[in-house]
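Step one of this worksheet: look at the structure below.
For this view, one protein chain was removed and the others were kept in their places.
Labels run A, B and C following the written order; every chain starts at residue 1.
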C-alpha cells in the first residue's frame, strides 16, 4: 500500500519544474498577457523535449502512455508558474481520441506527442453553452457558435455538440471564423469559434468518451489551481518574513500568522485530494466521476481563498503589478470558472452519486 | 428624518431591561431548563405589570397599541437574558386576532394584555409541517398533528392549516392531546399537539392575516437572537479582558482581538436592520415581506457566528455549564430554526420580491 | 422612527431636481479634470449651492449652514439623474476641510478658492514603500535650509499625481523625535524641480496610482500646515474625512440590482440563473448583508442629524464590512456567469466590470487601512481591548 508519488513521478516533477522556474518569469507573463501575439513557442518546444505533451499519448501513437496523475502533476507545475502554454486542451483531446478509431486519431495524437499540434476545446455543455451559442451537426458538417473556447490558439479543435458527439475540426477548414476574446487571465487563450458548414471528422458518438475527457480536464484544472495557490502561499509566507511594519516583520503578527496558517491548512489536503482524484481517473472507475467534480470544486474554492488572502498578506504590494502576484490570482480565477464553476460541479457531484 | 429609537422607546427598553437583569439569572435558566415544570410565573407577572404583554394589543381591547418595533425591542431584551417566558406566540396571535372579528378576539386579547393568557403557535407551513404532521379542518373541527408547536405551555393555540385559515383552539378542548417535546433550548417550550375532532374558532380565512402574524414572529425571533448574541459578545469581551494566559490577558492577543472585532462588526449593523424591519412591518407594507425574511435569516446567521466565536473566546470555560454561556448559544440555535431556517427564508425572500 | 423628509426638504429636492433637468445639456460628460467645461460646470454648481455648499463665501464657497439632509438630497438627486457632480478629488474632499480646521488665514485665502474652482488640483503624499499600515514610520525627509525646506524621499499610492498642480505631503522634519512627533505637513507645487512621477500599474491593468520621487525639492518655509512636528495630528484630522466613503452601501445597492438583472436574464442550458437555487441562495445572502449595511448607514446619517445615538462602532465598521461585501458581491456575479464571467477589457460579451471591481475592491480591502488594521481599531477603540504591547526595535525580525 502506498498513497503518494513514485520515484519516477518525483523525477518528472523535478525536471519540468526545474525547467519552468528558469524559463517562465514575470517578464514573460507580462508580455504574454499584454500582447496576445506574444508567443511562448520556445517554452512549448522545451516542454515537448521533456516529453510533457507525449505523456498521455499511447505508446502506439508515439507517446509514453503515462496516466492521469502524471498529467495532473505536470498541470500543477504549469499552474505554479502560470505557464502561458496550452496543455489541458490537448490532454483532454488525447483522452477522447485515444478511445476512438486509430485511423482517425493517429496523426493528431502523434502531433500532440511531438509538440507540433495543439487542440483547443469547444464543448457545448461546459464551455460556450451560454447566450445564443451552440453547435449543430449535420452529418460531419458543423454550424453554429461556441464561446470561450479555450487553448484557442490551436490548429484544431475538439468540438462536442450538446448530445455528446465529438468532432475534430481543423482550425483552417473552410467555414471556420475565429475571434479571440480577452479575459482576465492573459496566460490562457480564449476565443469565439463561428462555424458555417465547416467540415469536421466525427471522433465518437459515445458520450462516455467525452465525459472521460471532461473528467480529466477538470482534474487538470484543479491541479493547475493547486500549483498556482501553492505559489501564492509560498510568496505570502516569504513576504511576511521580510516585510517590516511597526518595527517587526509582519509575519510575527498573529493576524498574519493565522492567515498563513489557514491557507496552509486548507491547501495541504488539496494535494492529497488531487493525487487521489488523478489515481481514481485511471484506477477507480466507480469513484472517478464524483472525484472529478469534487476535486475541482473544492480545490478551486480553496485556491480562491488563498488567492485573496495571499494578496492581502502582501498589502498594497499585492495589488500592484510590481511583484506580478496578480497573474496567479487571475490564473486561479479562470481555472475556477472553466469546465464548470463550483456550484455547477457540486450539483453534478450529487447527480453522479445518484443523490438526485 | 430620524432613524433610531425615540425617548419613549429607550425608556421602555431601560425599564424592561432593568427588571430582567435582576430577575433572570443563571440559576433560573438552569432550573427552567432541567425541569420543564419549573415556572417563571413571577417573571411573567412582573413583565405584565410593566405592560410588556399589552404592548401590541389595541387600546380598544385593553392594550396600549404600540408597534412592531416596540415589540422587537422587548424581544431583544428577553433574548438578552434568555428569559424563559412566552412572548412571541402571543404577539403573533395578537397581530392575527386584531385584524379579525372583535367579538371573537376580544376576550383573548384582553387576557393577553393583562398577562393572564398565553397563546402558542401551531402553523402548518412553518412549524410542524414535517413528517406526517398536518391539521385538517372540517368546518371549525380540527384533526391531525402539529409538531414543535412553540410557546407550548399555553392556554390556547393559534392553529393554521396549510391553506392559511387560522383558528383559535383552547388547550383544554375535548379531543386535544398535548405532549411536551424536549429540545436543545430549555428556555423555550415546545411540544406536539394531537387533535381528534377538536372544536376551535375560525379567526380568519384570509391568508394575508396569517402572513402578517408570521412576519412579526420572524422579526421578533431576529430580535431575540440579536439580544442573545449581543450578550455573548459582551461576555466574550469582558472575559478576554480578565483571563490571563502566557502572562497576558488573552484580549491582548491579536487573534482574540480580531475574533471580537469580527463579531462586533457583524452584529452592530444587525441592530439597524432590526430597527428598519420593525419599522417596515407597520409603515412600509411593500418592503415588509422581504425585510421579515432577510432580517431573520441574516441576523440569525450572524448570531450563530457570534455564538460559536464567543464560546471559543471563552476557551474551555465556554464549553462548561459553570458560566452558563451555553444557554445563549442554544437560544440562538432555536431562534435560527423557528418559523423558517435561513435557507428557507432566503428562498422566500426571493419569491416575495418576484425574483422567482 | 421617521424616514420621511419634512415638506421644506421635499421642496428643496424639487429645486435640485428641476435644476438638473434644466441644465441637463450643460453638463460635461466624461470631461477631464482639467477641462474648461468641467470648471464652468463647477462654477455653476457652487453658485447654486450644489458644490462647496458649506464653505464660506469669502473662500469661494456657497456659504450655507451645514445641513446634512440637504447634502444628502443633493447627492441622491445627482445620482438619480446620473448628473455630473462637479469637481472631486483629494484637494476638495481632504485638504479643504483640513485647511478650514487648522490652516492659517493666509493659507485659506491662498488655496481654498482655486481648489474649489478646479484651478488647483491636488494629490496626496502620505504612504511610502516602507510605511503602509505603519504610516508613522515614513522616511521622506524635509530639512530646513535658509527659508526653504529641502525634501528628499519617495511616496507611493499617489493618485492623480500626473495631473496634479500641487501636493499635500507628510515629511519627517525631526528625525530624532519619537516617530509620531517628527512629522510635518507640507504643501508644494508639483512643477518644482526634482519631482519624478512613475505610474504604478495595478492588478486591474490600470495605473490608478503612482510612485513619486523627490530629489532636493525646495519648498518655501511658510508652506507648512500647523507647526513643524504637528503633521501627524494635521493628517489625522484629514483621515476622518477619507474612510467613510470606501464601500458605500448605496453604490453596492446599485451593483446588487445589476447582479439581479443578470441573474434574471442570463440563462445556462435554458434555465435562468435566478432559478438555480444555489446561486439564488448566495444572492439572497448578499442582499441580506447589503440591507444591514444600508440600514447601518441610515443610522449614521440620523445620528449626524439628531446627535442622540452612540454610533462610534457603527461608523468604524463601515469600511471593513463595506469593502468585503462589495468584493464578495462582484465575485458572486463572476461565479454565476461562469466562463462569461472571465470577460475583461475589450471582450464584446460583457464589459468586464465584474472582474474589475472584484479586484478593485480587494485593493480597497487593503488600502485606506487593511482589514487587519480595521479590526485592531474596532477591538481597541470600540471594545476597549488592550493594545498589543510595544516591542523593542528588532524584537521579532
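Just so it is clear, contacts are C-beta pairs under 8 Å (C-beta built on N, C-alpha and C of every residue); 3 or more make two chains touch, one makes a residue touch a chain.
Everything numeric here is computed off the predicted structure, so don't read it as measured data.
J.: Just list which of the chains on display the missing one touches.
T.: A, B, C
J.: Of the listed residues B:53, B:87 or B:190, which contacts the missing chain in the full complex?
T.: B:190
J.: With respect to the chain omitted from the figure, which of C:278, C:300, C:350 or C:377 is a touching residue?
T.: Looking across C:278, C:300, C:350 or C:377, the contact with the absent chain belongs to C:278.
J.: What subunit C residues would touch the chain not displayed?
T.: Those residues of subunit C that touch the unshown chain are 276-278, 280-281, 386-389, 391, 395-397.
J.: In the complete complex, which positions of subunit B touch the hidden chain?
T.: 125, 127-131, 147-148, 181-185, 190, 244-249, 252-253, 255-256, 304, 308, 311-312, 315-316, 318-322, 325-326, 329-330, 333-334, 336-338, 340-344, 346-347
J.: Given the full complex, what residues of subunit A touch the hidden partner chain?
T.: So the residues of subunit A touching the unseen chain are 1-6, 69, 237, 240-241, 248-249, 251-252, 254, 256-258, 260-262, 264-266, 268-273, 275-276, 279, 283, 291, 294-295, 297-298, 301, 343, 346-347, 349-350, 355-356.
Keep this in mind: only the chains that are shown with their structure count from here on.
J.: Please compute the C-alpha centroid of subunit B, do the same for subunit C, then give the distance between them in whole Å.
T.: It comes to 41 Å between the two C-alpha centres.
J.: Could you work out how far the Cα centre of subunit A sits from that of subunit B, in whole Å?
T.: Here the centre of subunit B sits 51 Å away from the centre of subunit A.
J.: Mark out which residues of subunit A touch at least two other chains, giving numbers and ranges.
T.: 253, 255
J.: Among the residues of subunit C, which are close enough to touch at least two other chains?
T.: Residues 372, 375 of subunit C touch two or more partner chains.
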